[in-house]
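Of the protein chains in this complex, one is absent; all others appear in place.
After this line comes chain A, so read on.
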Amino acid sequence: MSTIDRPHSGGDDATPSRRKAFFLLSGNVFALGAVSLVTDISSEMMTAVLPVYLVVGLHLSPAAYGVVDGTYTGATALLRLIGGYVADLTRRRKFIAGLGYGLSAVAKLGMPAAGSAVGAIGAVIAVDRTGKGLRTAPRDALITLSTPPRLYGRAFGVHRTMDTIGAFVGPLVAIGILAATAQAYDAVFVASFCIAAFGVLILVLFVRDHRDEQPVNGAVSPRSLGGLIRLTPVRRLVAAACLAGLVTIGDGFVYLLLQQREHLSVSWFPLLAVGTNLSYLVLATPLGVLADKIGRLTVVLGGYTALVLVYLLLFGPFGGTALLVVVLALYGLFYAATDGVLMALAGPVLPKALRTTGIALIQTGQALSYLVSSVLFGLAWTLWGPANASRVAAALVAVAVVVIAVLLRGVQTAGTAEDVAEAAEEHA
């Protein structure tokens, strides 16, 4: 709690000496990190319990799951864009983020209220995802607005590390509650709601909005939105994000391939994700710091190079436990070097007035193209078999590394220029 209890250290106005005490970052970044940590505990509790609840508690069958799962992704992608635009328009990024966190919190109570009605359960899950769609872009925009551009990598690294800690704790809390209450799922839902509500409370109390730094009315309009897309660096960033999403085949496939390759017992499957998360957790902050030092583009490209290695190793000459450890470590490294760092790379390029919209645009582009890639990889697997499909994927990522390097080389220069401008602004 001590890291977030710094009421006046948020924002760009924090003095360097105070920042030094906490990785040079403002209190606002830690406050947002704490909100994400707490919220992730809550959401991973749900993720851990939901299948048991739906099968054991409600007796849903596989096809009923398909119905529950639905196809909300498209809708939430659009909502994310709208949310980003409204956050910029009203200059109330904290409010929109809070709305997103709040919606997800309320959804936790909706689960026991929905009972066994499949449609209602689907609606509850849709609300939860809407909340997630709404909050991500304003939150990332607030991180950039609370941090000097030269520290973006570090800020996102610390944020993602805190986020992942929450993801580790969540399932453990759920297990504890189930053990203590003799498998009362509704107790898990209520506790999950309380923890999510606490996340909202931290947001309300400790996260500072950046409304007063916003430009005057009129800077955010449908016309300016068109202007945003016409900015060459923004177009290139969105293109690079889409390309990156398009060549990433998805965790499920990677774990499935590892399992088949090594003939792992099915009981190993959940542990593969844990291994990746552990690597991500450990590496996110150091790679963020490194990105600020040696260049964000370099680190992002390094991350995708690690991904090429992962795809090649899946059907390479090596095997055994060493292969598992190396692949999962590299896979976590890929996420640590790309997830937050891409946002850090985008931050300086996006004009302050439309930063949330811009971040939403990049994240949505990546998410939608990722969906397409899953379908395509499924097809490739069916046509060519898993070994060839994963090698083709590796080749595509290698090509993507080159294309992204060419696309974003100019973008990084532009970012540096704005760095200077923003630094001048700060000292004015």
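The working rule: a residue touches a chain if its C-beta (ideal position, glycine included) is under 8 Å from a C-beta of that chain, and two chains touch if they have at least 3 such contacts; residues count from 1.
Keep this in mind: contacts and distances are computed from a predicted model.
Trainee: Of the candidate names "Bifunctional protein PyrR", "PD40 domain-containing protein", "Ferredoxin reductase" or "Multiple sugar transport system permease protein", which one corresponds to the UniProt protein name of the undepicted chain?
Mentor: Matching "Bifunctional protein PyrR", "PD40 domain-containing protein", "Ferredoxin reductase" or "Multiple sugar transport system permease protein" to the record, the invisible chain is "PD40 domain-containing protein".
Trainee: Touching the left-out chain: which of A:Pro286, A:Gly319 or A:Gly385?
Mentor: Within the whole complex, the residue contacting the unshown chain is A:Gly385.
Trainee: Check each of A:Ile82, A:Ala123, A:Ile165 or A:Ala187 against the chain that is not shown and name the one that touches it.
Mentor: A:Ala187
Trainee: For the chain that's not shown, point to the residue among A:Ala77, A:Ala273, A:Val326 or A:Val392 touching it.
Mentor: A:Ala273
Trainee: What does the interface between chain A and the hidden chain look like in terms of residue numbers?
Mentor: Per the touch rule, chain A residues meeting the hidden chain are 1, 5, 7, 44, 47-52, 55-67, 69, 115-117, 125, 167, 171, 174-184, 186-187, 190-191, 194-195, 197-198, 201-202, 205-206, 250-253, 255-256, 265-267, 269-270, 273, 276, 377-378, 381-382, 385-386.
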